[in-house]
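Moving on, here comes chain A:
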Amino acid sequence: MPDIYTSDWYEAVRDSINVKVAEMQGVPEGTWHVAIDIVGDGRSPYVNQGAERNFVVRIEDGRCAWYREVDGADPGVRLDFRFRGPAEEFDRIAAGLLDPIDAALRGTIKARGDMRFLMRQAEHVQVLLEAYTDGVETLWPDGRPPYDGESA
Partner candidate 1 sequence: MEFFDIMPMIRDFGLEALGLRTVMPEAQAAITFADGRPPVVLHRPDLLDRTHASIARYSGTDADLWVELKKRAIGLQDLLATGLYNLPTEATMADLTALLEGVFGDLGITPDFATKSIKVVIDELFETPELRALLYRATVEWGYPVDQAGSGVAFLTFIMWTLGNWKMVRGGTHALAKTMTQACYREGVDLIENSDVEKVIIKDGRAVGVVTRGREIRAEKCVASNADVRQTLLDLVGEDHLSPLWAKRAHAFRYGPSHVLGTPMFCLHEAPDYKSAKWDPDVNRCFYTMVGFDGPDDTIRYIRDAYSGRIPMPAAGLWVNSLWDRAQAPAGRHTATGWYFLPPASALTGAEWEDVRSTFNERFIDVWHAAAPNMTRDNIIAHRLYTPDQMEHKNRMFEGDFSNGEFAPDQLGTNRPFPEASSYRTEIDGLYFCGPSAFPGGGVHAACGYNAYKAIAEDLGLPSPVVTERGY
Partner candidate 2 sequence: MKQVCDVVIIGAGHNGLTLGAYLARSGLDVVVLERRHEEGGGLCTEELTRPGFLHNVHANYHTFVDMAPAITDLEVRENGVEYVRPEVQMASIFDDGTALTIHTDLDKTCESMARFSETDAETFRRLHTEAHGFVDLLLGTLMYQPPMSVKELTRALAAFGVEERTEFLSVRLRRETINQFLDQHFTNDRIKAHLAFHGAVCGYTNDVAGLAIGFPLLIGKIDNWHLCLGGSHRLAHALWRDLAHHGGTLISDAEVASIQVEDGRAVGVRLTTGEEISARRAVASTVDVEQTLLEFVDPTDLSPELRTRVANDVVHKDWSLFSVHAAMSELPEYTAAEFDPDVNRAWVVNLGYASTDDLDDDWRLIRKGGLPDPRPNAAVNSLYDPTDAPDGCYTGLLRQFAPYDLHGGGAGQWEGMGRWYAQRCLDVWRRHAPNLEANTFIDWAPFTPLDISRKLVNMVRGDWMMGEISLDNLLDQRPLPELGEYRTPIDRLYLAGSTQHPHGFITFGPGYNALQIMADDLDIDPWWRVI
């Protein structure tokens, strides 16, 4: 089982996504780059407060081609979407404690990009999110959310 936010963990997430997508019909064709900005919030032990970790995921024809940890100021590719939020929110999503749609509706994770496209591809987006939230067994070496005794 990989540690959260490590290369192995992302490999596992990628594999999980691609297994699920392989079973899907009508996934969108084309290439998209999605940024995920995990912002240190003083609660998650995996990103220092004030710092952030930036990842880019490349989606090709619905499948996850690669992910990369990047320099936030220069992701090296032209981005199509960005999801940005406090680290604890992302941790809770990865731990299956928070539904990413709820996070988006509550505005704690901000989504930018062609929302019309995401809405039109709602079924596909759902599959990607499910793979992210419960597709991988994750290790939490510095502690697992919920933090500060918050109940799950």
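Regarding candidate selection, all candidates are chains of the complex that A comes from, given by their letters.
Quick notes on this structure:
Assume a residue touches a chain if its C-beta (ideal position, glycine included) is under 8 Å from a C-beta of that chain, and two chains touch if they have at least 3 such contacts; residues count from 1.
None of the values given here were measured: they were computed from a predicted structure.
Candidate 2 is the partner touching chain A in this complex, chosen from 1 or 2. The touching residues of chain A, counted against candidate 2 in their complex, run 35, 78-82, 99, 101-102, 104-108, 110-116, 118-120, 122-123, 125-126.
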